[in-house]
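Certain chains of the assembly are absent from this excerpt, and the rest are unmoved.
Letters A, B, C and D name the chains as they come in the text, with residue numbers starting at 1 for each one.
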């Protein structure tokens, strides 16, 4: 029954602590095969006047936003084609790579890339995975299926996709996208 | 400067503890934007005679193997087409889904699927991401590029791929694969 | 100077904590021969949002009532022959065994048993001992002397008794009674 | 899921720690209605050079012997009428009170008291309860039934008894005994 104690400067709210509780539980279970309900996490809030580093008080930094939440919001914003709002979620130096593209730096490039491919596309999510990487960025994976309409007006659906995002300081820094759209088209062509 | 203390039954070796140290550090950083070198993790080994649950001693469970290591080994084994060894790494009920396939249950199905596509393929890795999921499985992502030879003897390289694995009890339970092979072929055809 | 730290979900009141402080102190002293004033107990209250098991919050269970207090109250209630109130303190399946009886299941059986023995009896307490057993029940011992009036109107006093109670979930589940009444009567008869 | 941590000078053996583990678990459960398997006890051994009181090192005191074990041994020794060995287990000032006696100070007094009552008696144990009292003494209760032979050669059995002992510094300081022997005889006489 592993027990985790986290000592942290006071200032994180219950939702942020819930995220800490889950992340620490899973960090232990990554190595120790304990049933989840046998992993206990205790968070000890340290008021600023009870915590000294180098004999000096320290202020807590605001929590990082949930990166999976950011990614979800970005994806909805893009589906709604609200480019201005989406752009505000991107960090300096953001790049995105889609099937058949090199790294693109602007959302306009993406729009241009998609124009000859489909009229519109929306996503059905099957799952998100999110973790902090060793570097500064959190990594978020989102997978599921695409549905939408080709340029010829025919509909498609059930096309598998996966997106990988990196998130730093509350902004997206990188997006990599894979999907089966070309495979599906090739098969369709082959069957035609 | 968040401080994590883990109390765990004695029996994990230094490499397993290193994995715990990193996973706990990143779990904290998933929420708290502390510089990594300001996150301390202390592991307190509890000898069996110093730890009681319900007044009774408990034995530590052997550590889960590193799931990213397992995935790496599986991928090399498959590249070497050592199907017997690869099969031994799969759990009951393992399924794999590749571009254009439904879930396949045997490695032979995969071989059949690949036969009309390429003579051989190898992988250049760009990165692995691994985490414990909320359920029993750990999730491992592996991405990079494919190189190999088509059936017509022409070579290919630099084709982006991503694999997602689930690992439980030291066995692979699921593999999902995406890549740009069809996109690349379609483009090649378009340019031809 | 043994030091005990208890981490427990927030919600126990100062009296309940006092009972915890005493019980933990005595638990240590049961094995370690430290002077009581060298045994320190610290209780760390964990607010619900700072405590996670399996990544989920938990609610604290209400404290068990003091079993010695329950027994005291039951004994007073019986002395006052308030059978209805006393009955409400008994668990399903309560049994009591008195000198010369088998297990009795109702207070009426007890009244019947006592009718040919004395007009009334009251208790002077010399001491209570209470502890949690390994099973679900707490055990309470109460000892002292009986005084009262025999059927012939003669008074008695100073007759040693001891009662053993088991208490679960705030209800009495078992009472076992021993006393010297028969011995005293036999001696009185012998001397007559 | 209450968690108890005990910090204690190094030097207690696994059996002594097992007793601590159980006593601390039950101390918590005396107040907190947690299932036993959700109460964790961790014992932190402090080597002498890692523990300072008033800036000075301290030596651990040898553990108190298990008082229930002492009582069991005393009772067997008395059944075997090994008075010398039994006497060595008694503290200065030991007293014992049996049905119909005042406090007796020597085992010889007990033998004299029993002589007109039965030829011999042995005990069948139904249970022991042991706890540290608030004072120096541990309290041990032992209950069960007596069997043996009366002076007239007739056998008896199944007579309920309970003994209460106090134990300090590894010696018995007090014994109080109750049983139903007189009650049984009176009933037998009444039925005769």
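Side notes on the structure shown:
The rule we apply is simple: contacts are C-beta pairs under 8 Å (C-beta built on N, C-alpha and C of every residue); 3 or more make two chains touch, one makes a residue touch a chain.
Predicted, not measured: the structure shown is a model, and the values here were computed from it.
The complex in this file is a homo-oligomer whose displayed part has 4 chains and whose full count of copies is 6.
Operating definition for what follows: only the chains that are shown with their structure count from here on.
Separating the centre of subunit C from that of subunit D, both taken as means of CA atoms, is a distance of 18 Å. Subunit A and subunit C have CA centres that are 58 Å apart.
Shared interface positions of subunit A, defined as residues touching 2 or more other chains, are 1, 3, 22, 24, 26, 36, 40, 42. If touching chains are joined by edges, the resulting network of the protein chains shown has some other shape, matching none of path, cycle, star or complete graph.
Across the interface of their complex, subunit A is touched by residues 1-9, 12, 16, 19-20, 22-24, 26-34, 36, 53, 58, 60-64, 67, 97, 99-100, 129-134, 138-139, 141, 143, 160-162, 164, 169, 176, 178-187 of subunit B. Those residues of subunit D that touch subunit B in the shared complex are 14, 17-18, 21-22, 24-26, 35-45.
Those residues of subunit A lying in contact with subunit D across their complex are 1, 3, 40, 42.
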